[in-house]
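Here the complex is missing one protein chain, while the rest keep their positions.
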Amino acid sequence: MASTGSHETYYVPDQTKLPFFASIGLFLTVFGLGNVLNDIQASESTAVATWMSLFGFTLLSFILFQWFSTVIRENHAGLNSDQLKRSYVWGMAWFIFSEVMFFAAFFGALYYVRNFSVPWIGGLGDKGITGEILWPEFEAVWPVINNPDSQIFTSPHEALNVHEWSVSFFASFLPFWNTVILLTSSVTVHFAHTALKAGNRKGLISWLSLTVALGVLFLVLQAMEYIEAYDHYGLTLDSGIYGSTFFLLTGFHGFHVTLGTFMLVVMLTRALKGHFKPDDHFGFEAASWYWHFVDVVWVGLFIFVYLL
Amino acid sequence: MLPKAKLWLSLIGAATILFSTQIQAAWELNMPRGVTQISRDTYDLHMQILWWCVAIGVVVFGAMLWSIINHRKSKGAVAATFHESTKVEIIWTIIPFVILILMAIPATRVLTEAYDSSESEIDIQVTGYQWRWEYRYLRKDSDEEEVSFYSILSTPRDQINNQLPKDETYLLDVDNPLVIPINTKVRFLVTSNDVIHAWWVPDFAVKRDAIPGFINEIWTIVEEPGIYRGQCAELCGIEHGFMPVVVHAVEQEEYDAWYAAKQDEARVAREMANNVVTMSESLEAGEQVYNTTCIGCHQPNGTGLPPAFPALAGSSVVNGDLEANINLLINGVPGTAMAAFGRQLTPVQLAAVVTYIRNSFGNATGDLVQPAAVNTLIQAAQ
Partner (left out) sequence: MSASHDDHHHGPAKGLTRWLYTTNHKDIGSLYLWFSFAMFLLGGTFAMVIRAELFQPGLQLVEPNFFNQMTTMHGLVMVFGAVMPAFVGLANWLIPMMIGAPDMALPRMNNWSFWILPFAFAMLSSTLFMDAGAPNFGWTFYAPLSTTYAPSTVTFFIFAIHIMGASSIMGSINIIATVLNMRAPGMTLMKMPLFVWTWLITAYLLIAVMPVLAGVVTMMLFDIHFGTSFFNAAGGGDPVLFQHVFWFFGHPEVYIMILPAFGIVSAIIPTFARKRLFGYDSMVYATASIAFLSFIVWAHHMFTVGMPIAGELFFMYATMLIAVPTGVKVFNWVATMFRGSMTFETPMLFAIAFVVLFTMGGFTGLMLAITPADFQYHDTYFVVAHFHYVLVPGAIFSIMAATYYWLPKWTGHMYDERLGKLHFWLSFIGVNVLFFPQHFLGLAGMPRRIPDYALQFADFNWISSIGGFLFGASQLILLVVVIKCVKGGKKATPQVWEGAQGLEWTLDSPAPYHTFATPPDPKLIHAQ
């Protein structure tokens, strides 16, 4: 491949149908979804909109599958220079950074309500007069159990994260075990990577399978916790700011874990097919970075949502 | 609506009107100096920064213009080759920095002053509604009669729709202005009932957002009697352009008299709720309430603006069960723009407007609602 001097040729792909149809798929997905939501609000039938959205999503998924297959094919065909591979590395790194900023918005919201709006409504701090005049009944505690207006937002009856620092508490504390699981899975995915670099395919496959299993276990536990929250604690999406922040933060995290697990499953199938080489396996690395990122976010969640 | 075609037509129309009629306007160029210490300080601050900027502008644009005139190729200028100088770069980093500090000092002073709302003599809770202001004078002790009223645009719709010539105070007049005494520290507790509004009187240099569920404090001491006008300064929906603020600043005695009269009025209104009204009285009073309060959404002939704002003409609610109709007005429709009018309007007004809508726009139920009946429903709702 090398052409003039030390410089390799950068592979510029030919024109391709993929992105254009991906745009159509994306458009139908969100336009359909928007219609579904509005139809629900207007109590109308959601059938057409649902189909539109599902069709769009299927199209999008199909295209993305094709897209990644193409990239893998090109790599196997030896079209990708080192420089091109670096482009993928930068791409993934900054994509993960953008995801970090997405979570930052929700962590910022949590910070704000805990340190500003809830105290103010509760009559404390610089704008405490708000509570004195408008919400005389409301008391500022976090987590908020009694909402300022419990007619509009039904309050939960109990908080999930009443914590007492004791061994028995942690032993029965589901999020704690979830933390252990995710941290472990970060280690196992790292072992899988080490095995891959050492050319140990069996090690790769078993460590990766273990990671996927841990990811799934995490999701199962998380689902159990949601059921618990809804059934036993009355903590729901519409139970005020505590439920809002809790479910959006953990929910988007769970969504990212799902995506990460899916990526790892794809990598597992690729590993089974023998796609990776000890010195050429960026797909795997990207998925494992993503996995570490979800892990770090969880640690933040565990500290700020559950413990503090 | 065909915006494009209408647009051209009225452009031509507008141009003719423009040059034929008298749109007389003062060529107001600058911020008002106002009638409070803060407003004067703000004005001085504004002028000070403005002159700094002008001065910097003269230097920068002057240098540029000079180069443009003298260093042009057509005059045979040959380009120099210099392209950096740490010394000048440092100079033109430091000088602006120093200027900024000179600006920041008075700014900090005025801000600290404006933020000191302690030791007020009168407290008024100002609540924004779509699209009116409510003023509630906080009582010093709880068995005083409470003074609280709404303040709504009083410019006739016909002026807005260009069917009548416009008054001098076009869009800046209300039915019930806020009244405050001069030389007295008045504190405003600003909040909102629905979306964000902002309460603004330029002559006081007072502007504060009205945030639903929260209270913002702001204060003023007006030094000259007069009528001061302002407007809502935060986009709050359709009629955002039509919710002015009018404040009468008066001498203390006049204020006391006005306040006492307001208290009497409140007492009378409470008692009036037991009076019996006639149909023609009701229709007349109801029309007035409708035109000031409901018309923005439900439109002049009760046609509404479907689907956002339902028509009242032919509406099943208006032509259906009377009690349900009254209750809808008292409680509003949560989650929609239809507000709960139970607290905003008096029982007399509520009764009148229900009578009016049930007997207008082609609706002909013949119902005559008595204030007492409304009052009962209001008590029941609480």
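Labels for the chains are A and B, by order of writing; each one numbers its residues from 1.
One rule holds for everything that comes next: a contact is a pair of C-beta atoms (placed from the backbone, for glycine too) under 8 Å apart; a residue touches a chain by one contact, two chains touch by 3 or more.
What you see is a predicted model, and the numbers here were worked out from it, not measured in a lab.
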For this session: Check each of B:Arg208, B:Lys262 or B:Arg343 against the chain that is not shown and name the one that touches it.
Result: B:Arg208
Problem set entry | Residues in chain A touching the chain absent from view | 3-4, 7, 9-10, 12-20, 22-24, 26-27, 30-31, 33-34, 37-38, 40-42, 67, 83-84, 86-88, 90-91, 94-95, 97-106, 108-109, 112-113, 116-118, 120-121, 126-127, 134-135, 144, 147-149, 152-153, 236-245, 247-248
Problem set entry | Interface residues of chain B (partner: the chain not displayed) | 1, 3, 6-7, 10-11, 13-14, 17-18, 23-32, 38, 41-42, 45-46, 49-50, 53, 56-57, 60-61, 63-64, 67-68, 71-74, 77-85, 88-89, 92-93, 96-97, 100, 103-104, 107-108, 110-112, 114-115, 130, 159-162, 166, 168-172, 190, 194-196, 198, 200, 202, 205-209, 211-214, 216-217, 230-242, 305-308, 335, 337
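Going forward, only the chains that are shown with their structure count from here on.
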Problem set entry | Inter-centroid spacing, chain B versus chain A (mean Cα positions, whole Å) | 44
For this session: State the interface residues of chain A toward chain B in the complex, per the touch definition above.
Result: 117, 120-121, 127, 129-130, 133-135, 148, 152
Seminar exercise, completed: Per the touch rule above, chain B residues touching chain A in the complex are 125, 189, 191, 213-217, 334
